[in-house]
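For this view, one protein chain was removed and the others were kept in their places.
Let's turn to chain A:
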Amino acid sequence: MSDVASPPIAAHRSRAVPRLLIGLGVVLTLAFVAMPVAVIFAQALSKGLAVYRANVLAPDTLHAIYLTVVIAVVVVPVNMLFGLAAAWLITRFAFPGRKLLVTLIELPFSISPIVAGVIYLLLYGAQGLLGPFLEAHDIRIMFALPGMMLVTLFVTSPFVARELIPLMQVQGADQEEAAVTLGASGWQTFWRVTLPNIRWALLYGAVLCTARAIGEFGAVSVVSGNVRGETNTLPLHVELLYHDYNAVGAFAAATTLTLIALVTLVLKALLERRLERR
């Protein structure tokens, strides 16, 4: 800032105010944001390490972890492909209705997870629009794995596209157009020119998408049917144990999710630094 501060201005800029604000910010953040994370580990370990280990490795908990991973493994690649297609379409071509399409892509972000569950139930459930058809063909989507995957797909669909669109807009199409003009095929251009330019943003979007896919609760709880050891994801299992008055078990299962969240934060910070450097 200015070096020519005259005495009255220097008086305004005492160091008390910054110190006070920094102190207030740190204390509030530690109490309000960080403390809940600490309490999860404290509660999970409150009966000792052996009990914690037994809880984390309980068969139902392991099955919930397995189911959560299966959902994420299916949902994240699909949404990466969708994000790539949507970003290519929106940033590389001009067409009427482009803005509307962007709004539609981001729509799931403003919809409550419970509402997300409800709309899928009203489509694929027994009383839903497609209910009679599905029943006639003996296809089960609701209260089963396909339904849980579909709502997770819905809830996490904007993540990759939202990271790619602004970046690809800024980068422009010059390099790709040059490659195509010089005779590269569309796929060659994508793999050799586009992908190297956007890989960190793609990975960033995928990380956020994965975190949400693993942690989604409201939408999945509407369509899962909560069958223990069958259609219980890890977040649903936390609720189930908690309502079973097995708080230590619930918090033990929660630590797995918390560790995933903390890894996400570290990855996010690293990727953000990469993106900034570009």
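One rule holds for everything that comes next: a contact is a pair of C-beta atoms (placed from the backbone, for glycine too) under 8 Å apart; a residue touches a chain by one contact, two chains touch by 3 or more; residues count from 1.
The rule we apply is simple: contacts and distances are computed from a predicted model.
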- Query: If you look up the hidden chain in UniProt, what protein name do you find among "Pyruvate dehydrogenase E1 component subunit alpha", "Methionine biosynthesis protein MetW", "Response regulator receiver domain-containing protein" or "Sulfate transport system permease protein CysT"?
  - Reply: "Sulfate transport system permease protein CysT"
- Message: So one chain is hidden, and I want to know which residue out of A:Leu62, A:Leu101 or A:Leu275 touches that hidden chain in the complete assembly.
- Response: A:Leu101
- Note on the structure: Contacting the left-out chain: of A:Leu57, A:Ala85 or A:Leu195, that is A:Ala85
- Query: Residue-wise, where is chain A in contact with the chain that is not depicted?
  - Reply: 1-2, 4-6, 8-9, 12-13, 17-18, 21-22, 24-26, 28-37, 39-40, 43, 81-82, 85-86, 88-89, 92-95, 101, 104-105, 107-108, 110-123, 125, 127-129, 150, 153-154, 157, 173, 176-177, 180-181, 185-186, 189-190, 211, 214-218, 221-222, 235-236, 238-239, 242, 247, 250-251, 254, 257-258, 261-262, 264-266, 268-269
